[in-house]
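Here's a structure for you.
And now, subunit A:
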Amino acid sequence: MTLGFYPGCSLKGSSREYAESVLAVAKAFDIDLEEIHDWNCCGATAAHNMNKELSLALPARILSLAEKQGLTEIVVPCAACYSRLTVTKHELAKDPELKIAVTDANNLPYTGSVNVLNIIQMLDKYITPVLAGKVVKPFDHKVACYYGCLLVRPHEILNFDREEDPQSLDVLMLKAGATPIDWAFKTECCGAGLSVSRTSSVGRLSGKIIGDAKDRGAETIIVACPMCHSNLDMRRDSINEYLGEKVDIPVLYITQAIGIALGLDRKALGLQRHFVKVSV
Partner candidate 1 sequence: MVDLIKRAKELIESSSVKVVIGYEQGTGNKTRALFVENSEDADKLIFDSRCIQNLAAYITKKEIKEKGKMAVAATLPVMRSIIQLASEFQVTDANILVLGITPESKLIEFGNLAEVEKFVHQYEIEIDVRNKEMLDKLEKMTQPERWQFWIDELAPCFKCYACRAACPMCYCSRCTVDFNQPQWIPVPSTELGNLEWHIMRAIHLTGRCIDCDACYNACPLSIPINLLTKRMLLDAKEHFGGYQPALKGEHLMSTYKPDDKENFIQ
Partner candidate 2 sequence: MNIDKRLVRKDSLEKLFDILKQNSKKIYAPSEKNGKITFRDAENFKGISTGYIQTTQSSKDITFPRAEKILDYSKSKEGMSVKGIDLKEIPEIILWGVRPCDANGIGELSSIFNWDYKDEIYNNRLSKVTVFGFSCNKSDEYCFCTSVGGNPGNTLGSDILFTRMGDDGDYLAEILTEKGNVIVSIAPQLFEKSENSEKEKYLAEVPVRFNHEEIKNKLDKFFESKEWIEQSLRCLGCGACAYVCPTCACFDIQDEAHGKKGSRVRCWDSCGFSHFTIHTSGHNPRDAQSQRWRQRIMHKFSYMPERLSVYGCTGCGRCSRACPVDMNILENLISIQEVTI
Partner candidate 3 sequence: MSKIGVFVCHCGENISATVDCAKVAETAGNWDGVTFSVDYKYMCSDPGQSLIKNAITEKGLTGVVVASCSPRMHEPTFRKACAEAGLNPFMCEMANLREHCSWVHEKGEATTEKAIDLVRILVEKVKYNHELTSIKVPVTKTALVIGGGIAGIQASLDIANTGHKVILIEKDPSIGGHMSQLSETFPTLDCSQCILTPRMVEVAQHPNITLYTYAELESLEGFIGNFKAKIRKKSKSIDEKLCTGCAQCTTKCPVKKIPSEFNEGLGKRTAIYVPFPQAVPNKPVIDRKNCTYYIKGKCKVCEIVCPTGAIRFDQEDQIVEVEIGAIVIATGFTVKQPDFFPEYGYGKHADVITGLQFERLASASGPTLGEIRRPSDGKVPEKIVFLACAGSRDPAKGIPYCSKICCMYIAKHAMLYQHKVHGGKSYVFYMDIRAGGKQYEEFVRRAIEDDGVNYIRGRVSKIYEKNGKLIVSGVDTLLNAMPVEIEADMVVLATAGVANEGAEELAQKLHISYDPYKFFAEAHPKLKPVETNTAGIFLAGACQAPRDIPESVAMASGAAVKVAGLFSKDELTREPIIAVVNRQAPPVYSSCVGCFLCVSACPYQAIEKEEIKNRNGEVIKSVAKVNPGLCQGCGTCVAFCRTKSIDIQGYTHEQMYTEVMALLNEY
């Protein structure tokens, strides 16, 4: 089976391990991920603050290319990309005039027929039904599933999971053999927008997240967004400074955790690329 694949910038750079683990898990289930040719920036997160048409034209071009390539369903692992692509589909379906303007700007036909899946939806649809039989090493840890802001919001457009208390990652991890903990910071802001500009703020915001996870006994934090991962992993020094202690709970992408449960090669999952050593 073949699915379209839109990696976006993070998965080609700072979050290469996310891309590696996505591809590794897909491969384990005989799913071919076909990258969209000549893809461009999705516009996250700044474009929609500057120019609405541009912010829609960028994702629309990606979707148009996918259509052109004959893809009917694409996987978008990055939560920000997923949000932009889905919002674009919604806006263009709602406003035919805007659709014409955007299509004209891109000079590419756009029908809106491509189905956009985030990583959880992809796993749910194609992997969960056959996961149980393939788990060789249950991920037997207490995990804090962290969803961040873009995966579930805005709810009326994405229509994915419960916006205040999402459950989908927890359910997935339960199936991978983990024990998801009940905690308070599932959708709290990690400070992504300030990741580069104000690292101290990131330390405080992400610190609260890590702190609560730690207090409730989490052994691993599971994420599905490169920004979340960067902040919780890369900014651990600032975080620890804020917390006033050294917390070394690793942060794993959902695909890495599942990959471990499947017994895939740790290197293939990119576990070595993390700042906080993956001890699990």
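In this text, a contact is a pair of C-beta atoms (placed from the backbone, for glycine too) under 8 Å apart; a residue touches a chain by one contact, two chains touch by 3 or more; residues count from 1.
Keep in mind how these were chosen: all candidates are chains of the complex that A comes from, given by their letters.
Given the structure is predicted, the values throughout are model-derived calculations rather than measurements.
Asks: If you apply the contact cut-off given up top, which option from 1, 2 or 3 ends up touching subunit A in the complex?
Replies: 3
Asks: Which part of subunit A faces candidate 3 closely enough to touch in the complex?
Replies: Residues of subunit A touching candidate 3: 155, 162, 164-165, 182-185, 188, 212, 215.
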